[in-house]
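Here's a structure for you.
As you look at this complex, bear in mind that one protein chain is not there, while each of the others sits in place.
And now, subunit A:
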Amino acid sequence: MPSGFMQFADKYLMWKEGPMIWGSDVAILLVSIGIVFVLTYFHKWKWLWREWITTVDHKKIGIMYLICALLMLFRGGADAELLRTQLAIPNNHFLSAEHYDQIFTTHGTIMILFMAMPFIFALFNIVVPLQIGARDVAFPYLNAISFWLFFFAAMLFNLSFVFGGSPDASWVSYPPLSELGFDPGPGENYYLLALQITGIGSIATGINFLATIFKMRAPGMKLMHMPLFTWSTVAACVVIIFAFPALAIAIALLTLDRIFGTHFFTILHGGNPMMFVNLFWVWGHPEVYIVVLPAFGVYSEVVATFARKRIFGYSSMVASLMLISVISYFVWAHHFFTMGAGADVNTFFAVASMLVGIPTGVKVFNWLFTMYRGRIRMTLPMLWTIAFVPCFAIGGATGIMLAAAPADYQYHNSYFLIAHFHQVLIGGVVFGMLAGMYYWWPKMFGFKLDERLGRWAFWFFNIGFYVCFMPQYALGFMGMQRRMYTYPADMGWNTLNLISTIGAYIMAIGFVFIVIQVLYSVKYGERDLTGDPWDGRTLEWSLPSPAPHYNFAVIPTVTSRDVWWELKEQGRTDELKPKAEDIKPIHMPKNSARPFFMGLAFFVAGFGFVFDSMWLGFLGLAGVVACLIARALEYNDDYHIPVHEVVETEATLGRLG
């Protein structure tokens, strides 16, 4: 074989790295061939292109986000299992230090940016327009761009595993460790460019949904009539808009350091690494609220529905959501109390961090008192919600303990911290996203996910969670630090680590049950023919499942909170059924392939800059600009659905009043 090819294979395809890379190469190849084969065999290419890739329909974009989030949950979870396997016994050689470092870096980055973020965007997209009585989001075309930026950024990030090498400076990626001098190679570039691209999409999503909620609510729906999930979206979007630019700046400057030789964060030539740490957490702390606030919204919807009771303390719930989003900007330095800020600074950030506990605690009490004197149905969404309360309460409690700055000197970067944030991020965010997925699944697909398999998943995942993470609190007190790829046998850490690993495996079984549950339910799941399978309270349950392309044939008028529930109580549900004479032509945005190509252009640019290939990088950027110009010159981007078509659709759905 030519030596040039061998060099290429070693440097970029990493053939010397061993079976894990070979296995991944083979798996990727087989999956790709499989997908191409299935699409060709069933003549689905056109369908894929017309119905999905070029769509600007918020419901379909939401479903695509959901699929990606679940796939990334699998990738991040597989990373976690590898990490826990390595730590199961002391002095283990299952992974080398280099591989371990790469895997915990990709685990953290993927779980936060490519799992949690698309998961909340999935629910925003699927739920918000339906809840507020809108036909789409404010900027459907921009919404598609956001999705494809996320998608191609995730592709770029995942590509690093098999082409050129994964990032290995941890998900926080502090310089100077992440600077060229200590971390050559493309891995860290992959991290920076993928985050930059997906970050642009996230900011756009934040703006999009804020505009949608403020400008496109159904007539009569005052702000204080909005469902709490929509309120939580408002809170999260505000945080996105103000926090994500800080990340964009931080990683842009670090990218300049690495690719163009500037010295923003280097040791030499006047760079200051501490500035990166500050900027990163100015985004990083609000980020955890970005992902947890929508989960709070889900819990609020689920609790009210399945306790068959109005949400308790609605105004308090809204106030606490908004308070959390404001306070979240004043706590970032608690991620580095030990960086040497003075006692005055540390005290300020310590007390501010504790303050977050107040509105959060209020929310927990309000959920409890929503259930109090209700009638609680133990469905899957409700199970996850109930499991969330103790998990988040304990995680929140250890969070307050961590906020006490001098005590944090003993917890910082130890397994106590690891246990804490997994408890709030899994117990808060993942439980919430799963609850939301189960809750709105029938609205997305027209069938329920199987209850029995879901319960197996629930119990495996929950028991596994406690077995995995409770020992880690103790390990923190025993002095074990995060990011150690191995540990000596005489530290007394062996048993607890082994238990923790077993817990991680049990959680994996839980995930497998979710996969089985989805596959089984596609065929055998209970069909939802009413559009209101849970006896819901808000507007989305007044629509058929799945909702027609245009959502509402006639935009409803809203007069109260829980409007659908009120109408059901008063026996007035027919008022929401459209009458043929009221139906007018519906104005809708046209599909477009450009968002897809724009994402692709960003991917090409990112890939070019990862490998310091300026011509490819700028070629990609030129593609981005071309897409922008083409859009600016486009005048014919909308159409009207004629009345007879709407009438026909509604008649088939049996909804004509």
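Miscellaneous remarks
We take it that contacts are C-beta pairs under 8 Å (C-beta built on N, C-alpha and C of every residue); 3 or more make two chains touch, one makes a residue touch a chain; residues count from 1.
Just so we're on the same page, contacts and distances are computed from a predicted model.
This complex has a chain not shown, and the name its UniProt record holds, of "Deoxyribose-phosphate aldolase", "Quinol oxidase subunit 2", "Conserved protein" or "Simple sugar transport system permease protein", is "Quinol oxidase subunit 2". When the whole complex is considered, the residue among A:V31, A:A343 or A:L529 that touches the unshown chain is A:A343. Residue A:M274 is the one among A:M274, A:I502 or A:A580 that touches the chain missing from this view. Contact with the omitted chain, checked across A:L180, A:A211, A:I376 or A:L653, is made by A:I376. Here the missing chain is touched by one residue of A:I28, A:L355 or A:V643, and it is A:L355. Taking the complete complex into account, A:Y485 is the one of A:Y485, A:F513, A:F552 or A:F607 that touches the chain left out. Within subunit A, the residues in touch with the undisplayed chain are 97-98, 101, 168-170, 174, 176-177, 182-183, 267-268, 270-275, 307-314, 316, 336, 338-343, 345-347, 350-351, 354-355, 357-358, 361-362, 364-366, 368-378, 386, 389-390, 393-394, 396-398, 400-401, 403-414, 474, 476-479, 481-488, 491-492.
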